[in-house]
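The structure is given below, and queries will be raised subsequently.
Removed from the display is one protein chain of the complex; every other protein chain stays in position.
By written order: A and B. Residues from 1 in each chain.
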Amino acid sequence: MIQASPRLDSKCPTGPIAERWDKHRFDLKLVNPANKRKFDIIVVGTGLAGASAAASLAELGYDVKAFCIQDSPRRAHSIAAQGGINAAKNYPNDGDSVYRLFYDTVKGGDFRARESNVHRLAEVSNSIIDQCVAQGVPFARDYGGLLDNRSFGGAQVSRTFYARGQTGQQLLLGAYGALMRQVGSGKVQMFPRREMLDVVVVDGVARGIVVKNLVTGEYERHAAHAVLLCTGGYGNAFYLSTNAKACNVTAAWRAHKRGAFFANPCFTQIHPTCIPVAGDHQSKLTLMSESLRNDGRVWVPRKDGDRRPASEIPESERDYYLERRYPSFGNLVPRDVASRAAKERCDAGYGVGASGQAVFLDFLDAIERDGEDAIRAKYGNLFQMYEKITDENPYRTPMRIYPAVHYTMGGLWVDYNLESTIPGLFVLGEANFSDHGANRLGASALMQGLADGYFVAPYTVGGHLAGRALPEVDTENPAFREAELACRERTDRLLAVNGRRTADSIHRDLGLAMWNHCGMARNESGLKTALERIRELRVEFWENVRVPGDGEHLNQALEHAGRVADFLEFAELLAADALDRSESCGGHFREESQTEEGEALRDDKNFCHVSAWEWNGLDEPSTLHQEPLDFEHVKLTQRSYK
Amino acid sequence: MLRSLGNALASSVGRKLVLGATGFLLVGFLLEHLHGNLKLTPIPGLGDAEGEKFDTYVEFLKSFGAGLYLAEIGLLLLFVAHIVIALKLAMENREARKQGYVVRSDRGAKTVGSASMHVTGALLLLYLIKHLLDFRFDAGFHESPAAFVAETLSQPVQALIYIAVSVVIGIHLSHGFRSAFQSVGFSHPRWNPLLVVTGRALAAVIALGFAWIPIYFLFFHG
Partner (left out) sequence: MSDESSGMHLTLEIWRQDDADDRGRMETYHLDDVSPDMSFLEMLDVLNEQLISGGREPVAFDHDCREGICGACSLVIDGKAHGADAETTVCQLHMRRFKDGDTIHVEPWRANAFPVVRDLVVDRSAFDRIIARGGYVSVGTGSAPDANAIPVPKDRAESSFEAAACIGCGACVAACPNASAMLFVAAKIAHLSHLPQGAPERDRRVLAMVDQMDREGFGNCTNHFECGAACPKGIEVETIARMNREFLSAALRER
């Protein structure tokens, strides 16, 4: 049975769901405009959530310090999102509404998200589109000059706004522009090429951070009245993922070790349409936008082991397995369903390509129907990218795709205010766990990042600043000194091991263990194997890693080693959470818990809750705290996309 | 207002605009200059072997009196502006990359014309001084212009210099004409290919036109 933990107060408002956010905003204390400049706010990360939050808070009058690991805030990994951003505008007049977006998101998340949060997300979705258009985001338009929409996996309405295949880039450039406007006006101080290494907690409240200047190697202490972590997801725990190379769990993990609970780490999303692995040298995987499934048809040969080129396989010998198994959603089933179906076909021996670990995504029908130009206009850059990587022309021969780790629904636990279990530490965007449950719908990540940054945090952070006594704290405070010392010692330890293996090779081993035992399908014995393997690798890392150079220059090997060290600790929690959650839900598929047709089977009696883990030290088991989830509006049902 | 306009024109983009605009005016001058010079050679309706039409043209210009001097001062200013800005830009451009590449390779967008603008420009400046000394500031020219030109250009060395310079002008304009359009803000995918062709054709016409005169005096005159 589910035990509500007293440590997890979600602070969700009550009452009619459509009025909760309004009511909550009214109840939040306001900061007097004249006092805003007296408050310093730290924002770590400058992706959609971080850039939008930093800009919006600075516009309100707070003094903001923004940090990013890249050389420029514009390069955060939000930039790589291709497909689009959802909103409940109902411009196409096809029956969309805030309530339907809310409903779809709760259901798509397989009933593991808070209703209140998701409804708020759907409510502010429309304002996001307004904001972005006003910033000059060049969304696709029709000939009348109005905004165009397309459909996306998991939805039966067209509610996705897009800018060709570069929606993330265009939205991020909008938020980056807003951020740089504030940098220009002096309200935001920008700190690029900084890595956050610790959160500083004074009297139980987050009051600053310690960062490493990656160019000079110096440690810097920054004090503030609130700290916002907008540091993205942890998909690179799997080594191969669609995440950028610098994506890491370090900031979130260090915050976790300072007292922020980590929620649902096992909820990882495997994206169905990625370019398959080409060889051992593979450093990352490239996503092909899910929007391709609007026009592409997924198939494998009917005969197992059929290695003929696609063009030689006649129609009658093709198995369009998504259309066959899910006639009403067809190729547009949610990501988790599409991914598992591909794995199932490949495991059964029907995979294509040299490795047999791929399925076809075929556009020939769409090209015949709409013409090559129409397809080029919609997906030109994606096709071009595919051709660059594989040397195959997708206008002539079907793409080969395979699922890959893409997004992490889990993250630091936050309440309705996006505040973690450390007061004053807010977590936004992919770094938190809040809105997507066990599976994120396509085009919802951009929506959530911007919702948190533009329209949620600016209010709720104000509530924290106005509602708590925050005595002055400076960077000479013992807590800062202690935190900096711990960071220095860790760096020194990394440099001192002087073993024989590179951090990257250990990272690859970790990724392999995670993918094999904690990937698309998980079971008890596999997870136990994974836990053992992760511990072995962690021990090996600290005995045998080799980090060249010193800590006083730009040292990318040192940066990477530090991140791998954190992944090795974090991966254990991910696997432990996956082991604990013996149900299947969304992206978390436990083989022990499936329907007769092989679909994910939830166990609402025992697992309709958020699992939030408390750190107790290395080699100490973490404590599980449960936050029960209530579904008053969306009835708990078995998801069906048939 | 004038001050801010001055500041704007002193910027990188502003100076390009001035460079392009003065370039256009200088092309206009060159065309008229060519038109006048062709009167030296027997072209039906334009010039004659005796240089009578040329001498008449010189008289015509001189009839403007002070107006001619004003025009000459204006022309001088055009040249000075064009040259000073171009030199300044070239020096700044060299400074903008102190540490160069060990291996350098371009993608073929650069042309002989574009890559040699500072060289052709510098040659033309030297030539301009020589040219003014040869004719504008030589009393002999003002006594009997056509005959003086004929005498000068009949000398093989002089003729060869003038022919060579015509080629240099052509190279300079092969980039300069199209480039000036870009600098003053005119560029359109539909018209750009036409501009490129027009620019090269114009450069060829001007180069051949000017080269024709020394060629005529060297090989066909008298």
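Throughout what follows, contacts are C-beta pairs under 8 Å (C-beta built on N, C-alpha and C of every residue); 3 or more make two chains touch, one makes a residue touch a chain.
Every value quoted in this text rests on a predicted model; they were computed, and no experiment measured them.
Trainee: For the chain not shown, which residue from A:2, A:30 or A:147 touches it across the whole complex?
Mentor: A:147
Trainee: In the full complex, which of A:391, A:476, A:597 or A:632 touches the chain missing from this view?
Mentor: Per the contact definition at the top, the residue touching the missing chain is A:391.
Trainee: For the chain left out of this view, which of A:327, A:371, A:548 or A:621 touches it?
Mentor: Touching the chain that is not displayed is residue A:548.
Trainee: Of the residues in chain B, which ones touch the absent chain?
Mentor: 1, 4-5, 8-9, 11-17, 89, 92-93, 95-111, 114-115, 117, 175, 178-179, 181-189, 192
Trainee: Can you name the residues of chain A that touch the chain not displayed here?
Mentor: Where chain A meets the chain not shown: residues 52, 55-56, 59, 70-75, 77, 79-80, 89, 91, 126-127, 129-136, 138-147, 163-164, 166, 168-170, 173, 176-178, 180-181, 183-184, 190, 192, 215, 244-246, 278-279, 281-284, 286-287, 384-385, 388-389, 391, 454-455, 458, 500, 502, 504-505, 546-549, 553-557.
Everything that follows uses one rule, which is that only the chains that are shown with their structure count from here on.
Trainee: Report the inter-chain centroid distance for chain A and chain B in whole angstrom, where each centroid is the mean of the CA atoms.
Mentor: Going by mean C-alpha positions, chain A sits 62 Å from chain B.
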